[in-house]
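Yeah, one chain of the complex is gone here, protein chain that is, but the others are all in their spots.
Residue numbering begins at 1 within each chain, and the chains themselves are lettered A and B in the order written.
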Amino acid sequence: MDILDILFSAAFWAATVRIASPLIFATLGELLCERAGVLNLGIEGIMVAGAFAGWIAVWAGLPLWGGVAVAFLVGAMLGGVHSVLSVPFGLSQHVVGIGMTLLATSLTFYMYRVILPEVSSPPKITAFQPLDIPVLSDIPFFGAALFSQTALTYLAFLLAAVMAYVLYRTPLGLAVRAAGERPEAVATQGLSVTAIRMGAVIVGSGLMAIGGAFLTLSAFDSFFFEMVNGRGWICIALVVFGAWRPGKAVLGALLFAAFDAFQIRLQQTPMGAFLPYQFFLMMPYILSILALIVMSRRADVPAALMVPFNKGER
Amino acid sequence: MRLEPISAPTPARRIVPPVLALVATLVVTSVLVMIAGRAPGDVLRQIVIGAVGSKFALLETLNRTTPLIFTGLAVAVAFRAKLWNIGAEAQLYAGAVITVILGTGAMSAPSFVMLPVLAVAAFIAGALILLGPVILKTRLGVDEVVTTLLFNFIFLLFVSFLLEGPLKDPMGMGWPKSARMLPEGRLPRIFDGVRLHWGFGVALIAALVIWVMDAKSTLGFEMRAVGQNRDAARFAGIPVTSVMIKTAVISGGLAALAGFSEVSGLKGSLTLDLSPGFGYTGIVVAMLALLHPLGVVVAAFFVAAIFVGADSMSRAIGVPSYIADIMLASALLFMVLAILLTKFRVRRD
Partner (left out) sequence: MATTVQAPPALCLANITKRFGSVLANDDVSFDLNQGEVLALLGENGAGKTTLMNILFGQYTADTGSVSVFGETLPPGKPGAALRAGVGMVHQHFTLAANLSVWENIALGTQGIGSFVLRSGQVRAKIRDLSARFHLDVDPDARVSTLSVGEQQRVEILKALYRDARVLILDEPTAVLTPQEAQDLFATLRQAVEMGLSIIFISHKLHEVMALADRIAVLRHGRLVATRTRAETNPDELVSLMVGTAVDRHDYTPRTVGAPRLSLRNVSTPSTGTRFGLNNVSLTLHAGQIVGLAGVSGNGQAALSDVISGLITPSGGDIGIAGQGITEWSPRIALSHGIGRIPEDRHKTGTIADFDLTENAVLETYRDQFSRRGWIDWRGARAHAETLRETYDVRTSGVDSRIRLLSGGNMQKLILGRVLEQSPQIILANQPVRGLDIGAVTYVHRRLVEAAENGAAVLLISEDLDEVRKLSDVVHVISDGRLSPPIPRDDATPAVLGHWMAGNGFEGEVPHAS
């Protein structure tokens, strides 16, 4: 198999879209938080918690969409804790975020062991199955690549469109953007910066959790401790790469996923035998750092990102 | 609500919130223990017994304290200068890798030469690892939180490659494990017959050195000034970039000493599970210590005790040992809130 074979296989593009899906959910969630002015470093832990919560809910008997809803709620609750500490109390968003990741991760592992004390390998569930979109999925090549995905993947792309619409075409989105640019502008127009920012962090965290749940409910059918494996941090880089815009963030996630799908396939080529597998696995992280470096000179960062707003501060 | 600074906090103001933070941590822990169907009292007692209830337990705790002092100091030094080094894990492994490369046969020398060489080499390796993200930050403004975090994953994969490739022990029955250190490269025990190595002593000395540096040296003064107010520091003529780089060297170096001490003092070889997240736990240690170098020693002991105690409790009672991580994460969050409340009053208007 050579490089062109990889690029011209529908399976490669299908994998790209699949790998991008959880990143899109979580990146949009982080983007929402940052657009309102809050850096949410709890993302990694919230994704772990979402992956577990969605999966365990389905294992306990809920339908798959019930699992997605549970994941969202768990993420929103963790986001609620983050937002209380980081918004009205204005604590360091770095410290709160790292603390939230440690807390969410350890809570998840703890609950896993409490609920499943003696298992050596986690039970499996019946995950989301690919949903062929009528007509579109019959298109040669593109059908198999793009329109034979699970419902959750379609939702990810729909969500990106909704997010773009809300941010740029509704009064609420305007308020969110203004809260991340100049909270004083929001406060003097009679809106509550605190409510807007907390809301954005809560909803954004819910979306991150759905990103985690995608792994257990769609990409795989079970939960493993190391399954999120830095994807949250990668999403933070993707937000920067996407210049804080939903459309560009989706493109970034797809580009990133394409590289990931490519390196997986490359490992099976003669080149893969030549280079130790660890170097392939490093690619996503190296790519993320490169993305940050490339985008470092851009001035799109929300002006009030990480700046706490204390009403009536003198 | 609104936060109003308190100009002269009363003693109660200084003490009550942190105490409440500890109480809140215990409440959260107890609720989770009850969810697991056990009695909180038993669990907490068992954690204490498991951590300090016997000479063996205490030594175990002290051995666990050692790397946490190093990583805690690494984080405290960096955070004081507002350098968000979340990459102590990678720096620790960098120190361990150099220690193993030099200590398994690449050099031969008597112990009193070999050990300092290993420590210095480890220190330099850790410093170099952190320099990349810091230069990206000072030159291009790339957020070091994300780069140091991502670098942890990259470096761990690199270590995995080394242990399956160049550094693999030919006698290791196929396990990804390095060869054993030469006897000259091993840190001796502090007391004969007591299972506590000199890594602990070095850690205590490091804490003292950092404390004195912090309080008395021009560099310590500059690091604090840069951390508190970068603009004012720059205006006053403090070379901010150079101070950040010196901070990075010290921070990365300290984290790497944890790797040196674990390999040379405790384990004798390098495996991929050398550190169960000492780098990340260092953040909790540093925050609980309020970034004070001597506080780090106390906090590291406290954190180590909880981990060691929870392991023992888990074997005895069956509550998952992850309860320790939860206790620490919640203690961290409650404590940063409590510290805020010692300085600010919450007003409703």
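To be clear about the criterion, a contact is a pair of C-beta atoms (placed from the backbone, for glycine too) under 8 Å apart; a residue touches a chain by one contact, two chains touch by 3 or more.
Predicted, not measured: the structure shown is a model, and the values here were computed from it.
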item	value
Displayed chains contacted by the hidden chain, counting the whole assembly	A, B
Candidate in contact with the missing chain, chosen from A:L62, A:I115, A:A185 or A:I286	A:A185
Interface with the undisplayed chain - residues on chain A	169-175, 177-178, 181-182, 184-192, 302-303, 311-312, 314
Sites on chain B contacted by the missing partner chain, in the whole complex	4-5, 7-8, 216-219, 221, 224-225, 228-229, 231-239, 348-349
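What we mean here is this: only the chains that are shown with their structure count from here on.
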item	value
Distance between chain centroids, defined by C-alpha means - chain A, chain B (Å)	29
Residues of chain A defined as touching chain B within the complex	41, 81, 85, 88-92, 94-96, 98-100, 102-103, 105-107, 109-110, 113-114, 117, 229-230, 233-234, 236-237, 240, 276, 278-279, 281-282, 285-286, 288-289, 292-293, 296-297, 310-312
Residue ranges of chain B touching chain A (in the complex, touch as defined)	1-3, 32, 35-36, 84, 86, 136, 140-143, 145-147, 149-151, 153-154, 157-158, 160-161, 164-165, 280, 283-284, 287, 318-320, 322-323, 325-326, 328-330, 332-333, 336-337, 340
